[in-house]
Each structure stands twice: as structure tokens, then as C-alpha cells.
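Excluded from the complex is one protein chain; the other protein chains are retained at their positions.
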Amino acid sequence: MADPRFFQNQGPFSLARLADLSGAAVADGTDAEMAVRDVAPLQQADKGCISFLENPAYLKAFQNSDAGACVVHPRFADRAPAGMALLLADRPYRAYALIAQAFYPEAAAPAGIDPTAAIDPAARLGDGLAVGAHACIGAGAEIGAGTRIGPNAVIGDGVIVGAHCRIGAGATVSHALIGDRVVLYPGVRIGQDGFGFAPDPAGHVKVPQIGRVIIGDGCEIGANTTIDRGSLQDTVIGDGCWIDNLVQIGHNVRLGRGCIIVAQVGISGSTRLGNFVAVGGQAGMAGHLTIGDGAEIGAQSGIIGDVAPGARVVGSPAVPDRLFFRQMAMLRRLAQNRNQKP
Amino acid sequence: MADPRFFQNQGPFSLARLADLSGAAVADGTDAEMAVRDVAPLQQADKGCISFLENPAYLKAFQNSDAGACVVHPRFADRAPAGMALLLADRPYRAYALIAQAFYPEAAAPAGIDPTAAIDPAARLGDGLAVGAHACIGAGAEIGAGTRIGPNAVIGDGVIVGAHCRIGAGATVSHALIGDRVVLYPGVRIGQDGFGFAPDPAGHVKVPQIGRVIIGDGCEIGANTTIDRGSLQDTVIGDGCWIDNLVQIGHNVRLGRGCIIVAQVGISGSTRLGNFVAVGGQAGMAGHLTIGDGAEIGAQSGIIGDVAPGARVVGSPAVPDRLFFRQMAMLRRLAQNRNQKP
Partner (left out) sequence: MADPRFFQNQGPFSLARLADLSGAAVADGTDAEMAVRDVAPLQQADKGCISFLENPAYLKAFQNSDAGACVVHPRFADRAPAGMALLLADRPYRAYALIAQAFYPEAAAPAGIDPTAAIDPAARLGDGLAVGAHACIGAGAEIGAGTRIGPNAVIGDGVIVGAHCRIGAGATVSHALIGDRVVLYPGVRIGQDGFGFAPDPAGHVKVPQIGRVIIGDGCEIGANTTIDRGSLQDTVIGDGCWIDNLVQIGHNVRLGRGCIIVAQVGISGSTRLGNFVAVGGQAGMAGHLTIGDGAEIGAQSGIIGDVAPGARVVGSPAVPDRLFFRQMAMLRRLAQNRNQKP
């Protein structure tokens, strides 16, 4: 199903093998030796494919699916169409992710350094690197083993990149220490000066930005996202954060572990997020705030004060989510009744 | 008027010729043989220039203009200053666009492949290509005739680009099939993995993104805009869509024909837009929605539900535009009267 120009299917796999690698259980009555050829969405899967049901909104598609096999939560097992093989998992989407990784492992670029890459003789390169055409690696930079650097990417002087990272085409990195297994998508900008100056009608006065960007292990940083280096301290992205495209992260910002930042979010300077904070698309945060662990910030929200751990807020300026939707309903009611006296 | 460093004026043209190529009519009493030297705005045009009146807000500028000629709707013809030559058109801005194209056709880069470009021997190249310095074209990629690829652009393995396209400097494209006459502006990112993972406190689990990006004929994609490839299906941009700068389009999104997407819009995964949908700047849409043909979404709107064909909505969350402005007026009135009891 995937276009063979771009993706190589490593299947088929037996259901037993897929259950094993994904932590799912083969349902009673399902033939564990059944061969599965590919992954596919419920609506398009055929008898040779495995699909998944995570969102109950797709329950009907599940019931009507021609998929030969499906990963499903045990509570929906009895809703499966007749003849569908089932793998049971408490987190079906997570199990599906591992199955899909087996069918379509990330293509490893063949190791090798393109002869057109501009690599400073004083850079230190690990084993098994892949460096694309016209990539640049500066003096004193260190690149860990197995890392792939895309065409036209630029790694500045002194930057450290860990092992098994993927640096996208056209990305630029300076003044940064990057962990292992980090993915920087194309066009990412890491480590440039933050927006630091003393305003002055006679000419704003630049404040030297002498911090760095520190990125933990296993982070993903989306295309054309920008992360400025710190002013006097560092800008820090904790382990396992996922940051989407076109996000702006200002100087001295700190993210804890596992934060999820959706596209086009902006986080102003010196704001700190705890662990596992989730921020919806296009939300913005003022500077110098503290956002607690596990907080959830709605899309397009404007955060101008601290947010407590676990709180769910939305709106601009943001309020607790239930209050926000009550406000919206109230406003609508008032406007629709506007001919009556308030 | 245009700086000859950057633009070559192909005029003069007779009014008759300009009428002919733009579908406008020479007004009674206008000398069709009059020579027009250049295009200019109403306020700056002189006797040798042609201008246009589209927006009635500029009616006064029209009446005071020194322009030698002007494209105008017939209903405003009698408001022209004495001596101004007139071309009449039902859509004056469209006619002006065609006239300006005659004066300033897009500069064709001379065909030729820069010797510093890194082109895989297994790429297939059409006739009359222009490929800039340090551009990269991967294995199995196909580039159609007459296409121009800017300096430092990167076309990944297997990507297909149609004929007479223009790929901007520093743009990157992977996992994509691109039609004819498509313009990708500088810094565009097409085809990188979408934001797909199963959240997990022990480490979010990546979901392989095995779809593509399909871009129809005649699309324009603005600078630093990002379009992720599909997860299990494709991300599809219909023929003739115009997408502005810094727009984010998530995996599996589908746009119909002729959509207009203004700068900094974000469209979340799997949302589908019909034909000729117009989306104002900085608007955002949640995932898995359906936006009907011809819908108009106001700037900065937040769309969290389906939008009917032809509907006009605004606000975050969005409501019908008339209701939105009523709500804003109501809120203002209440706040201004706040000392009175509600």
C-alpha cells in the first residue's frame, strides 16, 4: 500500500510475531500463524492487512472493515466483524505503532560522507555517519556514531550531536549540545541569539546571548521550528519531548521530560514547563511563567500566568476549560437574545 | 518604475493590445493606439502608465489620479478624471494582473545545471532545466521539462516534480509527487514525517508515516510553509491552491481545488477542505474535520467542528460571522456598563 518509491515493506509477519513485538495478546479463536502482509486504515484494509481501533469514533468503520486482522482494546473485541483476527492490547495505538515500525523501519541512509560536505578538520566524527551533500560541520564539533546529517544542513563550531540522531536537510545548529536519538526536521533553527535587547529610542542595545541550547535524548523537533539559545542561562529541552513544526521557543525556556508541543506554539523567554505538559497548536505563553507537570493547554490559548500541575486551561487569556466553554455558551446566549434587555 | 536591477519592463504596449490580452474593452472615446509604458498604482501613475480600480475605497484616488490609462468596472467609468483612457472589465484586478504579466513576465532563468549541483546519476531530468548552485536531486527523482530549481534546494530520492515548476532556494522536498506549474517558495518543507506518535510516559512511540504529499497542478506554496506527508494515506493539495507563508499542514490533510490559505494558518491532521475554501491568516483547525466547498474562515479563527459549504465563520471557537460581531458588541456594551447591575 505504501509507495515503493519511498517505503520498503519488511513483511509479511505472523500474527504471533506481531503480538510479541507489540506486547499485544492473540485473541482466543484467532490463528496466531496467520500471515500479515501490510498495515492499513480500517476503511482500506483487505484480508492481508492489519489495522487498529483506538478512537471509539471509528467503531463503525471497525465493524464494517475488511481488515484481516486488527489491534483492539479487549472491551471492543466482541464488536469485531466475523472472521477478523484480533490482537488485544490496552493501548491499541501504541501496539499498532510498534507493528508499523516492524513493517516500515526507518530507512537507514548508507553510511558515508558525501565528498561535497564541508567538514572542518578539527571536527570529531563518530563511526557509521551519513553526511549528505553540501552539509557543513564546524571546527570542534562532535558528531556521535550512526548519526545522519541531511544535505545542506549546517552544524556550527563546537556543537555536540549525540549518537543515532537525524539532522534534516537544510537545518542549522549552533551553540548547542544535543543528546542521542534526536531528530531535527528540515529547516530547524537551533541556537541562534535570542531576542534580547534593552529598548532605547536612540537604538535598541543588544544584550549578548551567552547561553546554549541543551536538547535531551530522544527528542523530535519539527520542520522550521526555532529554538533560541539562552541569554545568561541555557535553553533546555528535556528528554523525549515532541515538538511539532513552526514552533518558537525563546531564550532560557526549559521544558521537562516528554512534553508535547503542537505546531505554531510560541513560548516566551524564561518560561518553564514541567514534565509531560501538552500544549495545543498556536497557543502562546508569556515569559517568566511556570507551567506544572501534566498541565494541558488548549489550542490558541494565551497563557499570562502560572498554570498548576495537571490543570486544563484554554482561552486567551486562558481560564479552566470548563469555565471557558461556559463563557462561550453564555456569550452566545446573550448575543442571540440581544433584543431583550440585559 | 520597477527597479531594473530586478525587473525588465517588456513594454510599451498599445491599449488595444492590453485590452486584447486581458479581456477588457476599450471604452468609447479612448484612443486604442495610445502607447502605455508601465503599470503603477493610482497615486503614483503618470501619463505613460496604466493603473486599475478594484476596491471602491480607492475611488477618490482614482478620481485624482494622473494615470494615462486605467482598468475599471463599467459602473465607475463616468467617475474618471478628464482625459484618462479607460479599459472596461467586469473584474478589473484580474485584467490588471494579465496586463502586469505582459509588462513583467516571470524572468526565465537560463537553462543549465550548475556544476556544483549534486545530482544522483539515477535521477531523470527533463529538457530545459535550470538547476542552481549546490542544489541536490536524489536517486530516482524525476524533474519535468522547464522546471527551475533554486540554489541549495534539496529534492529527495524518488520525488517527482512536474514540468515548468519553480522550486525556491533552500526548499526541501521528500516523499512527494508534485504536479506541473507548481511554485514552492524559499524554505518550503514538503514531505517530512508528520507529528505521529502514541503518547507514553515511558517514551512516546513513533508511528511510521508511510504516506506521501501529492500537490496538484498550478499550486503556489509560500515561504517556510510546512506540509507533512501522510501517515497511512496521503496529504493532498488540490489543483490551483494558493498557500501563503509559514502555514502548517498536518498529515493526511486534503485540500480541494483553488483553496486560498493565508499566512500562518495551521490545519491539523486528517482535516479535509472542499474546493475554493478561503482561510484567513493565523486561523487554526482541529483534526479530522470537514470544511465544505466555498466556506470562508476568518483570520485567527479556531475551528473545532465541521463547517458547512459556503458558511462564513469567525472567532475561537468559531461561530457564524454575524453572531461573532454581535457577541463582540454585546461584550463591549456589558463591560462599559459594568457599574450597573447585570
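We just call them A and B in the order they show up, numbering each chain from 1.
The rule is simple: a contact is a pair of C-beta atoms (placed from the backbone, for glycine too) under 8 Å apart; a residue touches a chain by one contact, two chains touch by 3 or more.
Quick caveat, the model's predicted, so the values are computed rather than measured.
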Touch with the omitted chain, as defined above, among A:21, A:145 or A:319: A:319
Residue of B:16, B:32, B:113 or B:263 touching the missing chain in the full complex: B:263
Selected residue (touches chain absent from view) among B:17, B:73 or B:91: B:91
Contacts of subunit A with the absent chain, listed as residue ranges: 116, 118, 134, 136, 140, 152, 154, 156-158, 170, 172, 174-175, 187, 189, 192-193, 195, 197-201, 203-208, 210-212, 224, 226, 228, 232-233, 246, 248, 250, 264, 266, 268, 282, 284, 286, 288, 300, 302, 316-317, 319, 323, 326-327, 330-331, 333-334, 342
Hidden partner chain, residues of subunit B it touches: 1-3, 5-7, 39-41, 44, 57, 91, 93-94, 96-98, 100-101, 103-106, 114, 116, 132-134, 150-152, 168-170, 185-187, 218, 220, 222-224, 240, 242, 244-246, 258, 260, 262-264, 276, 281-282, 299-300, 316, 328, 331-332, 334-336, 338, 342
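In this text, only the chains that are shown with their structure count from here on.
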Copy-to-copy rotation for subunit A and subunit B - C-alpha atoms, rounded to a multiple of 5°: 120
Where subunit A and subunit B are represented by their mean Cα positions, the distance between them in whole Å: 28
